[in-house]
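Here the complex is missing one protein chain, while the rest keep their positions.
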């Protein structure tokens, strides 16, 4: 399926882009992360959480096709 | 000794004045209060604390000749 | 950076305006070690009591003792909390319903500190400072306010 992925803060510095569309097989977040780690090799040094459809999810969560976001540590306020 | 006494808020409504000088014998706050109660007969319905030299004192505190104030409940803020 | 002047009066005649508060915030923008401000504002409520509505509070104070108490609160706050600045203003005279009668402003590098300090200061003001409030009703009768 085609998934829209958004990158923020220092993660966007690693990916050199703020978003992209990726064609991935069905599976869970962990599987998607494997794809991203092989695409961006400095990503594994970085601390981030993952949101799917604007909710934080775990590695075991199944991909739904909704928007994914890689969120570095929050710094609001 | 001659003591300056200040009245505030609803106490000043009872005494009809904001301050006065009274000649009183040596003694404690309680003795002074007896004088005031006989002078202002509605004073005993009222809730107040007493300050001597700007510090709250108890009935047993000795009069020093410093300024006395009758302070109704605080309502700051 | 500590803004710790001795014994200035905190009393202001009449209501404390939003312009005054805004300007006070503005003045702190040169203090770049501050990361968090916390502001408490006391506003006069149009309470309804036995069918009558409060239209204003008339504040009086035992001013010398009150300024002494404010000073003690200030000293103990700087001792207890890592504050960069602290300001207190309280109205005297008439403050109408909806207007502001108390403005307490604390600033610190960190946010935890300002929350603790502000509540401590406001509670101390309510408990320890000899300020008196005459609640004036719309029919010009009155009653005396008591802090709860």
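In order of appearance the chains are A, B and C, and numbering begins at 1 in each one.
We adopt the following convention: a contact is a pair of C-beta atoms (placed from the backbone, for glycine too) under 8 Å apart; a residue touches a chain by one contact, two chains touch by 3 or more.
Model, not experiment: these values are computed from the prediction.
*Asks:* Need the list of shown chains touched by the one chain that isn't shown.
*Replies:* Looking at the entire complex, the absent chain's contacts are A, C.
*Asks:* For subunit C, which residues reach the chain that was dropped from this view?
*Replies:* 18-19, 21-23, 25-26, 28-46, 97-100, 107, 109, 111, 114-115, 118-119, 122
*Asks:* In the whole complex, what residues of subunit A lie against the chain that is missing from view?
*Replies:* Answer for subunit A: residues 6, 8-10, 51, 54, 69, 71-77 touch the chain left out.
The definition used in the following text is that only the chains that are shown with their structure count from here on.
*Asks:* Roughly how far is subunit B from subunit C, centre to centre by C-alpha average, rounded to an integer in Å?
*Replies:* That pair's centroid distance is 27 Å.
*Asks:* Between subunit A and subunit C, what is the gap in Å from one C-alpha centre to the other?
*Replies:* Their C-alpha centroids are separated by 49 Å.
*Asks:* By residue number and range, which residues of subunit A touch two or more other chains?
*Replies:* In subunit A, no residue touches at least two other chains, as defined above.
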